[in-house]
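Structure provided below as structure tokens; questions to follow.
A protein chain is absent from this complex, but the other protein chains hold their places.
Entry: chain A
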Amino acid sequence: MSAGPAAAGLYVPGDSWLHRAPAGAKLLVLVAAVSAVVAAANLPAALAAAGAAVALHPLCGLGLRPVWRTLRALAPFLALIALFQLVAGDAPAAARLCAQLAGAVLLSGLVTATTRVSAMLTLFERLARPLAVVGADPRRVGLVLALTIRCIPMVAESWRASREAYIARGLRGRPHVLVVPVVVGLLRSAEAMGEALTARGID
């Protein structure tokens, strides 16, 4: 599995106008744009959103490679949706739904790639402040978000390590047998990370 930052859905350093824009504003525009595209429920609006998302990538110094990676990862889901709609005899809906999903995911990726996790964490801590009324700690909400993002490459690494060990023993096929060692490995990693968090006073 690729472990590049964009592939892992992480921040890509840069100095574009979108990199400099506040995290809150980006999130607000993202929610508004995706809501508008869904509410409009027509193909031209969905295609416009997807097209804008594609065009914004090079304009923000990200190039078109993340677009290709995202669409490649989405392809099986898009194919399933399209197939289902075509079987149901609704080709326009197939095109619209695929364009909507691709546009939404590309726009989300754009926000993730241009926003530092720490900025996102600060924003989520602020948004979670009202939860303090019911006893939730907004800092922990932010920390959970950060750890979730951090765990993406960890899962990829665990899968890669188990797969290599499997192949090294001359075994082939049956990828489902990797699930148990991967889960066990992740649980061990989670335990070690918890211990490290405690040791660093982050709890």
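Going forward, a residue touches a chain if its C-beta (ideal position, glycine included) is under 8 Å from a C-beta of that chain, and two chains touch if they have at least 3 such contacts; residues count from 1.
The rule is simple: contacts and distances are computed from a predicted model.
Missing chain, UniProt protein name: "Energy-coupling factor ABC transporter ATP-binding protein", from among "Cysteine desulfuration protein SufE", "Pyruvate dehydrogenase E1 component subunit alpha", "Electron transfer flavoprotein subunit beta" or "Energy-coupling factor ABC transporter ATP-binding protein".
Within the set A:21, A:117, A:141 or A:182, the residue that contacts the chain not displayed is A:117. Among A:20, A:72 or A:200, only A:200 touches the chain left out of the display. For the options A:31, A:59 or A:192, the residue in contact with the chain missing from this view is A:192. Taking the whole complex into account, chain A touches the unshown chain at residues 3-5, 8, 10-11, 13, 116-118, 139, 146-147, 149-150, 153-154, 157, 189, 192-193, 195-202.
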